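A single protein chain has been removed from this complex, and every other one stays in its place.
Order as written gives the chain letters A and B; numbering starts at 1 within each chain.
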Amino acid sequence: MLRITGGKVYDPANGVNGVIRDVCIQDGRIVADVEAGRTINATGMVVFPGGVDVHTHVAGAALNFARAMIPEDHLHSEPFVRTAIRRGGISGATPTTYVTGYLYGGLGYTTVNEAAVPILSARHTHEELRDTPIVDKSTCVLMANNEILLDQLEAGETERARHFLAWCVGAAKAYGVKAVNPGGVTAWKWGKDANTLYELVPGYNKITPAGIIQSLARIVDDLGLPHPLHLHCNNLGVPGNYATTLETLKLVESNRAHIAHIQYHAYGGNDWTTMRSESTRIADYFNAHPNLTADAGAVLFGNTVTITADGPWQHLLYKLTGRKWGNIDVENETGCGVVPYVYKEKNLVNAIQWAVGLEMLLLISDPWRMSLTTDHPNGAAFWRYPEIIELLMNADFRREQIKKLPPKVLERIILPELTREYTLYEIAIITSAGPARSLGLRQKGHLGIGADADVAVFNDIKEARKMFAYPRYVIKGGEVVIEEGEVRKTVEGHSLLTQPFHDPKIADFIRPLFQQYYTMSFDNYPVEMERLEHPDVQPCTQANS
Amino acid sequence: MELTVTKDATCTFCGCVCDDIELHSDGTKITNTKAACVLGKSWFLNHTAERLYPDALIDGKEATVDEAVEAAAEYLYLAHLPLVYGLSNITCEAQRESVALAELIGGVVDSHTSL
Partner (left out) sequence: MGGKVSCTLGEVKNRADLIVYWGGNPAECHPRHFTKYSLMPKGRFVPNGRKDRTMILVDIRETASAKAADIFLQVRPAKDFEMITVLRALIKEQPVDTKLVAETGLTLEELTDFAQRLKKAKFGVFFFGMGLSMTRGKHMNSAALLTLAAELNAFTKFVAMPMRGHGNVTGGDVIMRWTTGYPFGVNLARGYPRFNPGEYSTIDLLIRGDTDAVLVLGADPGATMPQPAIDHMVRVPTIVLDPKVTHTSKIARVHITTAVTGISAPGTAYRMDEIPLPLKPPLKSPYPTDEEVIRRIYQAVAKKPPLMPPVRPKVPRV
């Protein structure tokens, strides 16, 4: 039993805006009152629901490939020395699994969504997540370039496609569905890309990226998955891509969709020299369409490594940087590219990217539909979130930073005109309540009775960067894991997953195709439930259909 | 002993790690393999569940596992820079434990990859 008393509570999901009240915890849940147990005096502090990261890359084949590619980065990373309580490891752009848990916990985050998992290597992802302490974990399985699925769409077998997709979510022990560069990664398998939404996907006679996007969004809604289609639009990172993004948003008008790292999809211009921000156009459309949620994918200057299932983009980035390039195409399912990258303040393109991330966060008016992310580690490592919070809450600080950019960038961005400053209430929304709602996790992101007892307590100080980098207390599932800036306890997290309904006969349909196209045995393909750390199946709204 | 059939078993002899092997076993020995190559077949047929070796040896003399575990722990504990080496023909689960042990004893962990 635990009582947090005297703190100013920000619980947006329950409309609580900076009210001094007690938060009581028993058996890992928020309760109305407790009679005994420890009391934390949070006078002069603020109390938030534990942070929720809707889009991050913290585990699995791609990230682990990146770890191997940047030993020179590890050398300059913060070392974590082993103690009796915690494991050793390193931080940096691709922290080791244990350190990932300590760092997220150390920011007051208690739930993360690993946004890109191929079914074929889902077993690997879950093994890494089991070694990631403190946080609860959900995953999104990559489906938009799955060739068996595309074959069904090509043949007009939409119902079978739905059953197949539901089976795949179950096999991967995933929570949601991710679409990355629909059709484009399939094209990449032949060294090509999908540049427009209406060209045929190579190897197919009927389906286009547009068709894949619409079908997937519909299937995800039909299955009643708690999280909408998690969509990485086509033409990521390319000047002029805002047009593709707007077209994509129109395609999903009658469905729900979560637009991942929207910053990377809001550029104008024709090439790298004429690139400019088109955040206003994207934000205007987005604001008028409540079916959409998004996360920022904000960029911070510095050293990082980019990792995405978007293979063709990574080849382009390799050609641009001339640095290392890693690529793993995953049979029949997806691709993956890894390119180390430095965002430079004095680089025009990077400066625009930095500005667009903040613009999107400031222009999207409803914080409930916009989550704070950096698409870790693509825009910056997640442990730099407090820097972004400072930029959002403090317009003066923002102006100081803008002054450091190359002057000619000013005509390409609108950030200097934006005066909005986020309130603490809004920060609680974009870091916790909003992403929890977008993920459809009803027990997360709030402090109402019955919610998971995931709580972050911060000093109430003016400098947001310091305030959010060093929580005073972090409580996960009712246990105090961080206290006075130190890891005190390393609890295990839960694996959040869904098991959408599918016709059990679909396995008989998949088996022969699988034997034909894959190189592993069909019965070894699904991840065994026993491998998951504390599996926690979340309900779908459609029990069956 | 009754004959059991294991389908889609995985062979760890070489890096192909084929997972479509059928194994027939009588409880102590694998009596037959299907789909395995010549190397895989001999790998499976040459390892049995018989007690062919002592549980443990300390300085060449038979010992119990408990005694050997204690002796190993003492050597590793006393060493300034112990080395944990190999990791090729063991499971991922054992490899994971090996890294944890190397960290505890403050040693180096290394595999065949460094050769």
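What we mean here is this: contacts are C-beta pairs under 8 Å (C-beta built on N, C-alpha and C of every residue); 3 or more make two chains touch, one makes a residue touch a chain.
All values derive from a computational prediction rather than experimental measurement.
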Displayed chains contacting the withheld chain: A, B
Per the touch definition above, residue among A:G88, A:G170 or A:P228 touching the missing chain: A:G88
Positions on chain A where the hidden chain makes contact: 59, 61, 64-65, 67-69, 71, 74-75, 77-92, 94-98, 102-103, 106, 120-121, 123-124, 127-128, 131, 147, 189-191, 203, 315, 318-319, 323-332, 338-339, 383-384, 386, 469-470, 482, 485-487, 516-520, 524, 528
Chain not shown, touching residues in chain B: 4, 6, 8-20, 23, 25, 27-30, 37-40, 44, 47-60, 65, 68-73, 75-115
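Quick note on the criterion: only the chains that are shown with their structure count from here on.
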Gap in Å, rounded to a whole number, between the CA centres of chain B and chain A: 39
Interfacial residue positions of chain B with respect to chain A in the complex: 7-8, 10, 19-20, 92, 96, 100, 103-104
Chain A residues touching chain B - in the complex, by the definition given at the top: 82, 87-88, 127, 131, 520-521, 523-524
